[in-house]
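The complex is shown incomplete by one protein chain, all other protein chains being positioned as in the whole.
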Amino acid sequence: MTAVGLIGAGAMGAFHGESLARRIFGARLAAVADPAPGVADRLAASLDCPFATTDPSQVLADPEIDAVVIAAPARAHAGLVEAAAHAGKAVFCEKPMAIALADADRAIAAADAAGVPLQIGFQRRFDRGFRAARDQVLSGGVGEPQLLRSLTRDPDLEVEPAKIPAWTVFFETLIHDFDALRWLNPWAEAVEVYAVADALVRPDWKERGLLDTAVVLVRFDNGAIATAEASFRAVYGYDVRAEVFGSAGMATVGDIRESSMTYSGAEGVVSRGSQSNLDLFHDAYVAEIADFVACVRTGATPRSTGEDARAALAIALAAIRSVETGGPVRLAAVEDV
Amino acid sequence: MTAVGLIGAGAMGAFHGESLARRIFGARLAAVADPAPGVADRLAASLDCPFATTDPSQVLADPEIDAVVIAAPARAHAGLVEAAAHAGKAVFCEKPMAIALADADRAIAAADAAGVPLQIGFQRRFDRGFRAARDQVLSGGVGEPQLLRSLTRDPDLEVEPAKIPAWTVFFETLIHDFDALRWLNPWAEAVEVYAVADALVRPDWKERGLLDTAVVLVRFDNGAIATAEASFRAVYGYDVRAEVFGSAGMATVGDIRESSMTYSGAEGVVSRGSQSNLDLFHDAYVAEIADFVACVRTGATPRSTGEDARAALAIALAAIRSVETGGPVRLAAVEDV
Amino acid sequence: MTAVGLIGAGAMGAFHGESLARRIFGARLAAVADPAPGVADRLAASLDCPFATTDPSQVLADPEIDAVVIAAPARAHAGLVEAAAHAGKAVFCEKPMAIALADADRAIAAADAAGVPLQIGFQRRFDRGFRAARDQVLSGGVGEPQLLRSLTRDPDLEVEPAKIPAWTVFFETLIHDFDALRWLNPWAEAVEVYAVADALVRPDWKERGLLDTAVVLVRFDNGAIATAEASFRAVYGYDVRAEVFGSAGMATVGDIRESSMTYSGAEGVVSRGSQSNLDLFHDAYVAEIADFVACVRTGATPRSTGEDARAALAIALAAIRSVETGGPVRLAAVEDV
Partner (left out) sequence: MTAVGLIGAGAMGAFHGESLARRIFGARLAAVADPAPGVADRLAASLDCPFATTDPSQVLADPEIDAVVIAAPARAHAGLVEAAAHAGKAVFCEKPMAIALADADRAIAAADAAGVPLQIGFQRRFDRGFRAARDQVLSGGVGEPQLLRSLTRDPDLEVEPAKIPAWTVFFETLIHDFDALRWLNPWAEAVEVYAVADALVRPDWKERGLLDTAVVLVRFDNGAIATAEASFRAVYGYDVRAEVFGSAGMATVGDIRESSMTYSGAEGVVSRGSQSNLDLFHDAYVAEIADFVACVRTGATPRSTGEDARAALAIALAAIRSVETGGPVRLAAVEDV
């Protein structure tokens, strides 16, 4: 039984906690930490977890705990990864692992030094459809990737400008797409980025600096041209799709339909859309934690690593600088900061 | 220029008249006959057709006319085919060509004796999707057909029990499905039929003998088992589909979507359905008449013949007797009538 | 922790055993019984289950065990249900619960007498798409059901005529479709059945009495006409679909695609099909056992009951008699046996 501590008990953390407590064989939820008073207590109680605290360091200090799942706010991620690695814990960290390259480097170095697995919450890599697309690329069915697309549209991100950092659309949303594009173009690296972003969902947020809509064009060193696209509000549901087109074919992935049921009525042929990421990616979220637990047990390298997190972050940083400067930004340029 | 006379100027006849006058190269609409006062006049005038009459025999008597398209009420079909053949005209006749086998035999014999082409309005044979399904069968992609299905659902057949013959669902609607099933199972013939029919759309019609919903199970001599299904009212649109499943694969055909446009809104992902046969089968209706005109010119055998009409009729008659007797009916049995 | 014993460790039993041992919170796999030497031992060992036996009665005799999952051969089901109920165990029994109505009645009576939950393995009732279709019916979206269809095609049922009872296609395969049709037409009961069956996949089996292809027409007392269809071999994968068409709309369910990934190559746009029931219905199989465990704990009535099993069986028996007699069979007639 792998003992796992959860750090951060928001919606995503709670789901991972439930997976550890109830959905994944060979794991147990050994502790829950969340700084908000009562939050960890309530989740721990509901999941028969023996220990709850407002202080993550208590989880890290517990010698019985083998691993931690970090689902805290993004800005705390890198420091927690570092601390957990120093404490000898295997680490699963939600995306983004860091929002500065130097922090990412320190987190990676800490995990390396401690010899612990470090896995990042890019759950699309564990989704059945995305995996099939990747397999199609790896098997040569797509040939050399030439054009890629990845998009994320949230049904309605409940955000308050005061609480949401300005660049959230890049750091939290598009980071998934940047990872997906890299993963579906496996023999190349991004070299240049051009990005446009705006406040189209809530124009009144623009002056407060919050952008809710963005398109990013990413150039790869094999010539492939990719677009990533995000919106904070799609009235029809949670929409995540990807497409990789190459010299030998195309793989597309993503189906917003909630189930295989289709209703035909006076309005036409209708399929309801998925309304949340926990619905659309339910199995992938479970699978990534199950795989993490297996890596902890076997010592295998996770399928999404700290290096992957860093590479996606670099694209995000280049995209942000592109929005700031109005021109394309080479990946090399964000390394100089 | 093949000169074609139109007999019957209802909705289907008017469409064929327009095709002859405006859509098909090498044909001209030379005459329109319809017994209802003014109907032929109006259609002929709108299509610059030089001759209109309430008397079909005037069309048949015209030596300038090479061929006729018969779109009169079903009960008049067989007699008109016979008369037209006797007059030496090539004949396109809407389905059903006849509603009694003896009439069908006489019509076929008349066309044979006159040496004129006789084509029946089974337009599904000219639909792109249905043709692709048939090609898949003929090429061996489906293997030996084992299970078939064909269905027809009308958006809302505007019928008055007083005007509609009781067995319309078999003679006018399912006759298409019977033909489609035969055509998609090309190396076999129907041997036995079991049918159930009811007045589910308008239960009050039942006592007046009008059935609006039916399912027919057809056994073929290669063992294949087929179902044909019809309803007079589908709220979502005009629904025509077929499926042929065999030892090597399956071909399905039929897409009720009006266009390739899909709208995603709060209610889900929506495609509007086609609302009429003239919409869904527009191209097939034009193609069958164009092909008929080509047969008239070249002497080629039509793709749907009098024999096909007779074979579909025999299945319809067996289905009707099955409803009457409550048991399965062998095709051989309806030959004895 | 609900302690559950497994009786029968074939493919389906092994899956349920895994669910009990590893996938379902609040359950534990307490015993495995299988008469084949070594089979129970191996499964129990792989799932850390403390007890294995070749004798099911040892499981029933264990006072620590709260419930049993019966996944033995069909002919043993009813007797095992009865015995388990007598032993005071809650019972989950794979379909068919019985292959004779008297046996079904005894099983139901035993469970009633013991006051234990009795659930049948009609997992489609737990499938997301099927549930959405049912919800659409219950909410009135479909209106009064008029035409229904349910089909099951196995990729390639590995069967040996010597081992497979003649009427397997009805008792084991179509029993699912009979249940689905009843469930999707919730305000009606079947009244008459007409069936056709043949050996089209393996014609050489026919003389040995094994039928592999069947179509069944079921009449309901609300007038609805349903077809159920089965084949033992579909080269493209495991194909389970249903359609319910009514006065207000249509719900269709079933998607044979393995994932949301579509590959477009020189051969066209391609989606791979699911190759097994354990793949296509993975979540439904887990959900039905989870729900059973919840019923054991809460005393709630299962979503598929012994009465449902009996009603589906009656349709199967009527279908078999229809094949034997060549005519339609009223449900009332099979009650007289």
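For reference, chains read A, B and C in written order, and residue numbers begin at 1 within each chain.
The rule is simple: contacts are C-beta pairs under 8 Å (C-beta built on N, C-alpha and C of every residue); 3 or more make two chains touch, one makes a residue touch a chain.
On a predicted model such as this, the values are computed, not experimentally measured, just so you know.
Put simply, the hidden chain is in touch with A, B, C once you look at the whole complex.
Only one of B:Gly38, B:Gly265 or B:Gly326 touches the chain withheld from this view, namely B:Gly265.
Here one chain is not drawn; of A:Val196, A:Leu278 or A:Ala294, the residue touching it is A:Val196. Seen from chain A, the chain kept out of the figure touches residues 144, 146-147, 149, 153, 194, 196, 198, 200-201, 203, 213-215, 217, 219, 223-225, 227, 229, 231, 233-236, 245, 247-250, 326-328.
Contact residues of chain C toward the unshown chain are 234-237, 239, 256-257, 264-273.
Of the residues in chain B, those that touch the hidden partner chain are 21-23, 25, 128-133, 136, 141, 248-255, 258-266, 272.
Rule of thumb we're sticking to: only the chains that are shown with their structure count from here on.
The chain with its C-alpha centre at the largest distance from the centre of chain A is B.
Of all chains shown, the one whose average CA position lies nearest the global CA mean is C. Across the assembly, chain B contributes residues 234-236 that each touch 2 or more other chains.
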